[in-house]
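Note that one protein chain is taken out, while the other chains of the complex remain in position.
For subunit A:
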Amino acid sequence: MRPFAYHRPADPAEAVALVAADPAASFLGGGTNLVDHLKLGVTRPGTLVDVTGLGLDTVEQTDASLRIGTNVRNSDLAAHPALRAGWPAVSRALLAGASGQIRNQATTGGNLLQRTRCVYFQDVTTPCNKRESGSGCSAIGGYGRYNAVLGASGQCVATHPSDLAVALAALDAVVVVLGPDGERRIPATELHRLPEEHPEHDTTLRHGELITAVELPSSPLAARSTYQKARDRASYAFALVSAAVGLDLDEDGTVRDVRIAWGGVAHKPWRATRAEDALRGEQPTEDAVRAAVDIELTGANTDDQSAYKLPMVRATTTYAVHRLLEGSR
């Protein structure tokens, strides 16, 4: 591990100033991803600014929303009674991720800023444009089972690993960020970005910007939502694909409004707005959901190794809707 300086400020503005002033500085949260990357040499920061001493670790409920401090641990958030009742997809997404120990350590902001588990990104002996800009992409034409099928570029086919981020993208969450110039609010769907020519940037955050909170708006959709994840083993594995779905039905059972976001398919949580548009005003039958999913998947790009993801997205989304219609969340 390369040497680094360590700071643990008590004030958010001081933490932001420390990182903003130093291009080689990184924020440290629970450490469950970053400490591993320090060992692997995936990242080599000169300074770590530990943000876990900043407070920002409470969940506050108002009539209109839930405000989650960035340092709320994944396990505490998943178990929060207000979240379980009002935003079950978020609780389900957290519980579908990592292990009991890691959920006790990982923070809300840190979960969103975890890096891809693309095998080449984590293997410093191989070229990877995300790890080392301009070095090439080993996943294109390499081991491709985990590759993106939507929105990839010639530079990068990595997928974003967070389950939480998928549920947040579906339920219109807002990410609150503190930077050197003050606070700004980013829709969760715009926090992560597609790789295009710069896969080294996972998010739209500027260097030194710190996630301080996540806000979840209350809605009938959010209260009737769930998260469905497909993976290689029953527990403690990243998503092959996943779907967060929120559903609001009219009295006659037609879809008044719907939210769909997918994980495991792209460099960012993929909000399936074209599928949502196709379902509004329709009865949410299995055929209708499949047809809506297929509209969204029109632009998908697959190869022999990743083609399985398309039927899996169809099945996962359909099953999530089925569970919501059954009354489970």
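The rule is simple: contacts are C-beta pairs under 8 Å (C-beta built on N, C-alpha and C of every residue); 3 or more make two chains touch, one makes a residue touch a chain; residues count from 1.
By our rule, contacts and distances are computed from a predicted model.
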Among "Spore germination protein KB", "(2Fe-2S)-binding protein", "RNA polymerase sigma factor" or "Peptide ABC transporter permease", UniProt-listed name of the chain not shown:
"(2Fe-2S)-binding protein"
Identified contact with the non-displayed chain, of A:26, A:75, A:189 or A:242:
A:75
Contacting the left-out chain: of A:38, A:152 or A:221, that is A:38
In terms of residues, what is the contact footprint of the unshown chain on subunit A?
1, 3-6, 8, 28, 31-32, 35-36, 38-39, 48, 50, 52, 75, 78-79, 81, 84-85, 88, 91-92, 95-96, 98-102, 104-105, 234-236, 328-329
